[in-house]
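Heads up, the thing below is written out as structure tokens.
Every protein chain except one is present and positioned as in the full complex.
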Amino acid sequence: MFSLSRRTFTLSFASSLAYVGFPKFGFANATNQGKLVVIILEGGLDGLAAVPPIGDPQLLEYRRLLLPENNIKIGSFFALHPSFSGFVKMLAKGEASIIHATSFPYTRRSHFEGQNVVESGSINPFVEKTGWLGRAMDMAGLSGRAMALGMPLLARGNVKVDNFFPANLKGSFDPTIDITRSLSSYFGNAEAHKTIKRSIDGVERKYQNAPKFFSRDPAQLALQAGKQMNKDDGPVAAIIRVHDFDTHSNQGADSGQHADQMRVVNDIFVNLKKGLGPSWENTVALTLTEFGRTVRMNGSSGTDHGYGTVGLLAGGLLGKSSVLADWPDMKKLFEGRDLRSTIDYRAVCAACIERAFLLDHKAIASKVFFDPNLKKISDQIFV
Amino acid sequence: MSRKLHLIKHAIFAIAVLVSSQSFAQETGSLGNFEITIDEDFAAEDTNIGPAFDFSKLSIDTGLSLYRCNFIIRRIKIPEEKPEPLASGNLAIENGNIRFLEHKWVTGGLADESILATSSNLKFDKNGKLFGLIPVFPFVVSVGELADGARYPELQGKKTPEKLRTPEGAHRFNLQGDWDGEIEISMCKNEAGVRAFDDSKVRYSAESPIADIHVLTDVMAGAQQDRSIVHVQDNMIQIISANDEDVIRHGSYGLKFSVDDAQSQYPNRGKPRGGAYLKLRGPYMQPIDGKWRHKFSIFVPETTPYIAPADVYLVKMVGISGSKHDDILNIKLGHRDALVGKGWKNRLDNYLSAASGVDKNQTPYDINIGGIFVQTKKNERRYNFDLIWPANKTRENWLDFDVEANWTDTPDGYIIININGQPVFKFNGVTKTRTQTIEIKPGLSRSFGNYLHFHTFIGASPDQLNCFTSELEGFASELKNRNPSLSMRIINFLKLNGVADLAKVKAYNPLVIRQMKNSSCFESEQKANLPKQVVYIDEIEFQKTD
Partner (left out) sequence: MLFGFGVDANNSHDPAFETLRDSLLRPTERIGIESALDENPLPQPWPATLQYNLRARIARIADYEAAFNETQKIQNISTRKSRSRELKKQYWVYKADQIQFFNQAIYGNTPTRERFLHFWLNHFTVGTDTKSRNLIGDYIQNIIDPEMSGSFSDMLYSATTHVAMLHYLDNFVNIGENSKYAKKHSREFQLGLNDNLARELLELHTVSAAKDYTEDDIRALAKVLAGWFPYNLDSPNALKDIGNIRVPFSEYHAEPGSKIVLGKKYGPGVSALRAVTDDLANDDLTIQHLSSKLCKHFLSDEPSVKQTRYVADVWRKTDGNLPDVHTAVLELAYDTETKKFQSPLVWFLSMQKLSGATLIHGWRDSIEERRIHSGVYEPGKIMTEMGYDFWEKRQPNGFSSLIQDWVSSEHMERRIRLASMTYQFGRAKNSVDEMLEFLQPSQETINLINSTKDERARFVMFFCSKEIMGV
């Protein structure tokens, strides 16, 4: 086998993207504006591996082989996976939180539906064409830029968003203004060509307010995004995406595929903090995943698509560390196989939007998540 | 709000607080706030900076401390063994640990000067071998290419020269896939600024004859990749050993630079330029105690003619700031302005000789024309020329140049040039601007400046001259309303001198220059046939102070 280090692993397999928004010029609350980072964990994070409830006797019964030996105890009931060596320091310093037994209310266990649900923010898959972050930023009057080849669904819904993801085509030429301007006026103002025209205009704006150099490694990306966000006129939001949480086989415990991916998440948190510098105090970063994984190990030493999982939050904006859960009885699994979800993760997202973008919860509930009954839990998560 | 939570070993920060019941998803229940207890071992900030590496089986030389060493990090393509510099600068050694001081990455991209300081973990063992982890940005980022993050290769004590027990030498590691890398450490000094180790035994030993020429070694290893050699086509720069045709100064190898007509480039119509030279910069340009020493031996063979109207440079010292290149001091072979006193006609003859080959028996040995000159800047548009070595001693002799300089933007700067031990030139004052970095280009570079800008007129056909004449006349009449005086001057000039003397027209006005540059009459131009020039350069000693 190759002696594949984690770094080369993430470089070769995990592509990623970040979304960065910029405060509108003259935005009234610009000084109080918080910053929001969403870390999408694609494939389904195993909440019981990331934050195992070591105080629950059922845990050992279900998944002896998937439990790391070197868990980091964070209390009498919960522990953190050893990959989270940086995150645990944030937890100790009062700037990270864990929400457990949570999920978007989606139980059909399909990646594609699930990813659509968590990004669009709608309960029904493939209904909404825009994403909850895009809508929230639209509401807050923020324009932005996505660092991705395509436009992530999460960021759609805001016409002021364009994207940035430098080409890796050696020998190619930077597009000239002559070409982009001619094309832009050629596509004109017709409704049918609106998106294309906007994209071409974006090519010309490409290098404005964006880092000149750029890596696709998620942890490096987090550092760059953090540095950009720390600037006075810098972005207010970012998305970082990590693939490959879908460990149907050979998930591993202390080390292994899932552990490697969790270490990427840990590094993202650490690098964000490093890049953000003083702005870390005003930031909240949260993970987002389509579902958890089955409580029991499957036949191939992995886990299959499940339901309840864990959400990790970090950033000075939290003002305190907490581990929040309404811990379900693990003797009674959801449909006999999954951890139940007792916290609607949309409420966690809503709380972060509320505090970061200084929006009203009711407005978020009805206009961003289309659910006026969505609970307000910002007071529990934030100081 | 104070968020400072002081950490007491095994302390409990937060006591579980039950909050009002909330209902979510399928379940109804209460959101519990669980206690957080974290062992100090996990919660404590890292005191050991840099990534983890197991040194436990090694005997680290904890007594080793050095004030300052030079280092260069290179990557090396396997199996071609071509090294390319990535970063260079200074480091200190403290109790066997490396601490990086000021340095620069040449890779661009994400390279960040803080990474070596914060994320390396390197220790020397008692045999002067280096172990640990080093962050390296392995790729130079060019247009259209993606920047890449740092790699963290491991050093396992592999080093050349292997027997050298000091920390100096090239410490090798596997960078990634087909790439190896090395960090070369040299010129270690103690606090008093004295060399800690005498490396002459290593560098100048009999078994490694080429190791004594630092730059040459790099050239041999293919430094083109770093653009240390430029304008190289075919065999413009050759690595030679002594034979009947070629000479070397010392050791077994030397460098031969040659430029002939075929290799001269015509980037813009009418302005031939050619060059085969090294670019010494970055790693080659480290000062020692605020002083620079640049040494090189140059041999100009008899067969290298001086082409009268050309600028032929043996060494250029250039200040670079961004994309702006500024000649600070150039050492020239011959100087065409020495011809000025001989009148225009004579110069025209020289143009003709440039076009047809030069009479080497006369012009090169004319003391005022074919010797070694130093060109420095008088003001923005004019230069000073000083003859520093007479023409009759210039050829067929090795000239050992020893340049001592203080490159600085303060008035205490100076440049002193010695040839064969004799002081020949001295300059005192500001030697560069604040933002400039200095690049030294030994070799052979030639350009045909303003005088020969329109050299093709020399060989122009009558039709072509007519073409230029009518074009200039047209231009003059166009100018009639806008700039009547210039218009008049052009017409008068054409009447008096004819278009063949266009070099004078050029002096008139930038408008005229632009007009002539873009002229369609050039389409039938004939290139001047330029003669071949050769110089040898050897024993380029880098930073040799003793």
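Note that the chains take the letters A and B in the order they are written out, and that residue 1 is the start of every chain.
The rule is simple: a residue touches a chain if its C-beta (ideal position, glycine included) is under 8 Å from a C-beta of that chain, and two chains touch if they have at least 3 such contacts.
Worth saying up front: this structure is predicted, and the values here are computed from it rather than measured.
K.L.:
Touching the hidden chain in the complete assembly: which of B:Asn33, B:Asn121, B:Asn174 or B:Gln533 does that?
P.N.:
For the chain that is not drawn, the touching residue is B:Asn174.
K.L.:
Which residue numbers on subunit A touch the omitted chain?
P.N.:
The list for subunit A reads 1-2, 12-13, 65, 108-113, 129, 146, 148-151, 156, 162-165, 167-176, 178-180, 182-183, 186-187, 192-193, 195-196, 198-203, 205-206, 243-244, 248-250, 297-302, 304-305, 335, 337.
K.L.:
Which parts of subunit B are in contact with the chain that was left out?
P.N.:
Given the touch definition above, subunit B has residues 78-79, 81, 144, 158, 172, 174, 177-178, 180 touching the missing chain.
Rule of thumb we're sticking to: only the chains that are shown with their structure count from here on.
K.L.:
Just curious, how far off is subunit B from subunit A if you go by their C-alpha centres, in Å?
P.N.:
Roughly 45 Å separates the two chain centres.
K.L.:
Can you list the residues on subunit B that touch subunit A in the complex?
P.N.:
1, 3-5, 7, 13-14, 19, 22-27, 29-39, 42-45, 108-110, 141-149, 151-152, 176
K.L.:
Which residues of subunit A touch subunit B once you look at their complex with the stated criterion?
P.N.:
5, 7-8, 11, 72-78, 85, 88-89, 91-95, 102-103, 105, 166-174, 213-217, 219-220, 224, 316, 319-328, 334, 340-344, 347, 375, 377, 380, 383
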